[in-house]
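Left out: one protein chain. Kept in place: all the others.
Let's look at chain A:
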Amino acid sequence: MRCSKRSASRSRGGTQRWFSALRDSTIQRRWRADPSAARAGVRFTPESRAPARRPRVPGPERRRRKPIPGRRAAARLPGPLKGRVEGSLVLRHLSSTRRAGLLGARRHCSAPEDAVSVSPSLSTGLFPGSLRSRDMSRKRQRLVPDGFGLKRQRERGQAEADPLRGESGSARAAVAELVQLFPRSLFEDALPPIALRSQVYSLVPDRTAADRQLKALQEQGEIRIIQLGFDLDAHGIIFTEDYRTRVLKACDGRPYAGAVQKFLASVLPACGDLSFQQDQMTQTFGFRDPEITQLVNAGVLTVRDAGSWWLAVPGAGRFIKYFVKGRQAVLGMVRKAKYRELLLSELLGRRAPAAVRLGLTYHVHDLIGAQLVDCVSTTSGTLLRLPET
């Protein structure tokens, strides 16, 4: 399957030369992708489909562009450019790929708004949260029409239903997608798939809405939010059923199994919080001190303070270790780059260092959502840049 796609794309000689670097990196990425998780999160569907469907523009770009009158006309370029080699190459690109907006932007000095709309689908498709950029004057205009009751201008590429993003903004779907990214085989299926809150922010651009939806899901009991020990701000999100099955499996046959089962049966459905207090456990749920000690030994509770505990996942220590190391490694990749910035596509195309066990995409989602790197939209895609401070 893969070979056929490659040969098919190779057959279209000249036009493909221009995209070859990107295509090669995509193909290598696909081959290096984690074989256990078949389509897991290596959701390079825009690019992996791209070689076969070369003539067509991927979804978001076609819909996103609001045609600016001068550009299309100039891009079509009758007479004068036909003689030149690169002109004809460009024309063929235009007619074959219809990426009029992208190339038009490269030839003309584009107004700042264009940079937002012409970023390729790879970066904004995978990381929709990265479309926000903090320029001094760019986004201010959007509030003014609301205040004056004028018609709201069409938002560039965020609000339309996008088959590549699927959910277009629901936190639940984002979590479902992120747990696909989690490498289960690495932990021999003993850990439930954990997604991080910062990763949800990279998929759902509106953070407030994401927080509120996660809170609602937490109250309904669909997900549990776990305090990961290394950073008070980093919350892990686990589906409740996954958590329950894994914990039961982990404590099978152990002396604390009874206490854990009682905890899972009585406390988990009743209290959706991250932490538990002493008198809550003893009075409301009827746990005795030895039982609470057994729960701590089982790894279900972690001590927070005198008389209060965080909910925890047994065996999560390894995950946290890999996560922290992987995060530092990916940040180091950006840090070592020239000018401390890297194109997202280039970062994803590089070989992951040995410290990254959870997958580059997993960590990049987390870095973007936690704002440890700034996302700058450029005409070549999203650029990840370390903040100056």
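In the analysis below, contacts are C-beta pairs under 8 Å (C-beta built on N, C-alpha and C of every residue); 3 or more make two chains touch, one makes a residue touch a chain; residues count from 1.
Following the convention adopted for this analysis, contacts and distances are computed from a predicted model.
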| item | value |
| --- | --- |
| Name under which UniProt lists the unshown chain, selected from "DNA excision repair protein ERCC-8", "AlkB homolog 8, tRNA methyltransferase", "Proteasome subunit beta" or "AP complex subunit sigma" | "DNA excision repair protein ERCC-8" |
| Listed residues A:180, A:275 or A:297, member touching the removed chain | A:275 |
| Full-complex contact with the absent chain, from A:184, A:262 or A:304 | A:304 |
| On chain A, residues whose C-beta touches the chain left out of the figure | 132, 134-137, 139-141, 143-144, 146-149, 201, 207-208, 210-212, 215, 232-233, 271-275, 277-280, 304-305, 307-308, 370-371, 389 |
